[in-house]
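Missing here is one protein chain; the remaining ones are kept as they sit in the complex.
Going in written order, the chains are labelled A, B and C, and every chain counts its residues from 1.
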Amino acid sequence: MEQFQIHVASARPAPGDRRQATVGVNASGNIEILVERVLPETECLVEVTTAVTGYRTLWQAVIEDFCDRCPTGGLRFAINDGGARPDIVHLRLMQGARLMGGEP
Amino acid sequence: MAQWNKQRSEREVRLAVAAKYADGKVVLAGNVVAFLSSVVCTGDRVCLEGDNQKQADFLADALASVDKAQIHDLHIVQSGVVLQSHIDLFEKGIARKLDFSYSGPQGHAIARALDSGKIELGAVHTYIELFARYFMDLTPNVALIAAVQADRAGNLYTGPNTEDTPTIVEATAFKSGIVVAQVNKIVDTLPRVDIPGGMVDFVIEADRPFYVEPLFTRDPASVTEIQILMAMMALKGIYAPYGVRRLNHGIGFPTAAIELILPTYGEQLGLRGKVATHFALNPHPTLIPAIESGWVEQIHSFGSEVGMDSYMQERSDIYFTGHDGTLRSNRLLCQAAGLYACDMFIGSTLQIDLAGNSSTFTSGRIAGFGGAPNMGSDARGRRHPSPAWLMAGREAVDNPTSLARGRKLVVQMIETFGEKMVPNFVEELDSVKMAEQLKLELAPVMIYGDDVSHIVTEEGIANLLLCRNAEEREQAIRGVAGFTPVGLGRNRAAVEALRARGVIRRPEDMGINPLSATRQLLAAHTIEDLVTWSGGLYHPPAKFRNW
Amino acid sequence: MSNIINLVDHDYYEASARDRIGGVLDPGSFHEFLGPENRTVSPHLAQFNLTGAFDDGLIIGAGTLSGEKVYIAAQEGRFMGGAFGEVHGAKLVGLLRAARDNATAKGIRAVLLLLDTGGVRLQEANAGELAIAEAAHAIVEVRIAGVAVIALVGGKSGAFGGGGIVTAFCSRIIVSDHGRIGVSGPEVIETNKGVEEFDAKDKGLVWRIDGGRTRSMMGGADVFVKDRVRDFRAAAIEQIPKAPPFTLATLVAEQARLAARLQAYGDCRDAPEIWQKAGVADPSGIADVSEEAFATMPRLKEAAHDAR
Partner (left out) sequence: MTLDEVLAGLFPTGHAVQSGPYGTICGTGRIEGAGDCDVIGIVDGTPLSIDGALVLAGHVLDVVAKGGKGTLMVLVDTSSQNMARRDELLGLNEFLAHLSKCFALAATEGVFTLGVLYGHAMAGAFISTALSTQVLAALPGAFPSVMDLPSISRVTKLPIETLTELAKTTPIFAPGLDPLYATGAVTEKWDMANLQSQLKGAIARRPAGTADGRDVIGLERKGRLQARAIAQKVIAEAAAHA
């Protein structure tokens, strides 16, 4: 088990006005993300709880790339990881951001 | 005085000895080992029909039971080495040398036998290449083949799984070899004649139907969202712009995903009738929804697929069928179609290096190639144009002249990570190291980088046709290699520049919403759904049924 | 063109617990209790090096079904196999008790239980087992309060272990082809009694023993529906008024119903043997007929009842 936070200080404000969304499920090879609009609009925080230790730098890379590609300011992402591959993590993050942007 | 008919005389001698086990052409199953010992001699080149799907397993077991003191040093020349008895031949010392195409489940066993010196490897071929060598320097002395039925004159009915049989028989029978067929049943009248009796020396009614592996059945229940995302990218980013109508799909789940989203996502994109109309393809059950939705005009098949026979019989406008109604497959001819008449090959691989070379040989496993290297290569002898071929050719050069030739689209679909977080993108293919260890002259490469036109991963599409030098190519590959070490090693600026030129395209660049990459997009979610789509004509094998 | 499968239909089997709730209830009517923002994660999983879920795999709340007020609980069968743990179980127990308390005051017509569970979560086995006992007890209270409790079973994990028992506590049971209901799962029986007793890898056998068709043929479920969220919804709407009261008469009738089943088929070990005995035409073909055709087939006479 490992828990850590990755903070992005200068994120572009996330569009939409949805307060909260969930995406994915904590199952083998998958993750659950709870997204909440609770932060100042240029900040983004990702809280990770994962059973697989030792991949923090990889998480950092995934999350930075995600925040690069996607406006995430104001959003806090809380992740329960069931051992997902980085591509699944990235996909779920993108999906979470899209949901907060008001997409169905 | 020179002897010009030694082979024919040798054949006559063997036939004379074997005759005591036969009643005309019919040999009783109980005599099979003694019989084989009379037609097979030490040092023979033997094709023990092991195709991609059907297996002459009864004859394989028998051959593995002969006395090694009497028969040894056989040279096995067959496309598929997939049965335990195939390996037993080498482990027991009955056979020594091997030339083949595909090994699938025996990949590890072959690697072990190579390592321990039990197998002397000739080469790993693509199908059409091995077949070609049957007529050049690997002609079998004895062919042990499989068919559904025979009559007493030796005429054979192969049923839907004709596969390699006509090619093997052609090479053996017309070069003074001996052809022995195991059949499920000897009958008076055949539904149709696939192999004329004049080319067949003996038939044996086996104690069981020959084994057929359901190799191309992909359960829709196992298709992942990542594979669906990749399938969406392939459809929108490759099929649509090139207008690919004639193609081959590989065996993996990503292409199964493509087949399953044709009637949904493909329909939304308005592509029906414009892409994916003609296939060189095994009878993939996952293509049923697209066929039923009117996407497909014609399919020619390498072999059959377990459970698809009735469906194909009732869809003779789509499939090639005999006058008896059942499918006629032919691996050699379908491979030829795949090489010359397809504008695109799209399939999965297990490993890709920085030059785009791809391999399914991962450490400790010699999987073989099957047909991928053939269909996944540009046919330099092709002379007929098509829009997709011409467009690909023009992308590959800076200032296309009126003489610029076209190009085949060769698309590799690969998820950036494999099982247990093993990166699928590597600096050097495992097969290079393996070749060193096993002292192979040629490191096995399934598809060479210079033949690959596109790589599709969950991160995006890299169009290698648009790359102008090795450096660009490398960055294009790194740019879709995700969070693997190869992907993380990208030059970000170079990748962004390639993206600006459309060499790399991300889902968002193609207007693909990651939220829509869900399993709801699949036209069938289960094998049962495929049965429903087929109107009950598809009969899946037991291991794929849960009812 | 024989396009039979309607592509916009969301199947129940693959839908997430949230999507099932969204599709079963009237659109937009769901109000979640103790939602994921509360982060009621199981406190016990970490010591097993497992991460939790913000809703502990159970989503509960209120909504309307065809305009009527209902409570609803849906297990996420992919998280820990939908198993009952302390938090998960307590949420369900709380919801049921709330239904009991609010039956009259708020006019709650039904509680819908979207079960998708392998049973007790072994990492917190004692809490899970107790939660099941408490939930069963609470279902009785809810039913006595005049509220229908409807079980919907059609998920990946089925309704096994205590989940199977909870299912049979409900007033009505709706099952799909994919739904499996039982107590000891096939793997458990195979592990304990050997592969001769139950070959858990034989999927056809698993479905013949535990599957939706068998359950509905024999009376282990009241309605068989096609594997679509909207079919489950329609069946739930239709079944609420048919819920039997929780009375001595009902249980006496259930006793008679189960006794009749045992008497008639007590020596059968596979479903086709039962169909054979019952005089069903083509006993082994029941697995192969379409969902639609199966839904209209007559049930065994021992299943003609509404006692549970």
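Keep in mind that, in the parts below, contacts are C-beta pairs under 8 Å (C-beta built on N, C-alpha and C of every residue); 3 or more make two chains touch, one makes a residue touch a chain.
Just so it is clear, the model here is predicted, and its values are computed rather than measured.
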Contacts of the hidden chain among displayed chains: C
Residue among C:Ala53, C:Leu114, C:Ala138 or C:Leu152 that touches the chain left out of view: C:Ala138
Contact set of chain C toward the excluded chain (per top definition): 31, 33-34, 40, 43-44, 47-48, 60, 62, 71, 86-87, 89-91, 93-95, 97-99, 101-102, 106, 120, 122-134, 136-138, 140-141, 144, 159, 161-162, 164-169, 181-184, 188-189, 191-193, 197-198, 208-210, 214-215, 218-220, 246-248, 251-252, 254-255, 258-259, 261-262, 265-271, 274, 308
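Simple rule for what comes next: only the chains that are shown with their structure count from here on.
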Chain centre separation (chain B, chain C; CA means) in Å: 44
Rounded Å distance, chain A centre to chain B centre (Cα mean): 41
Distance between chain centroids, defined by C-alpha means - chain A, chain C (Å): 33
Of all residues in chain B, those that touch chain C in their complex: 263-264, 289, 292-294, 519-520, 523-525, 528-529, 532-533, 535-536, 542, 545-547
Chain B-facing residues of chain A, complex: 58, 61-62, 65, 69, 85-88, 90-91, 94-95, 98-99, 103-104
Of all residues in chain A, those that touch chain C in their complex: 1, 20, 22, 25-27, 30, 32, 34, 36, 49-51, 78, 80-82
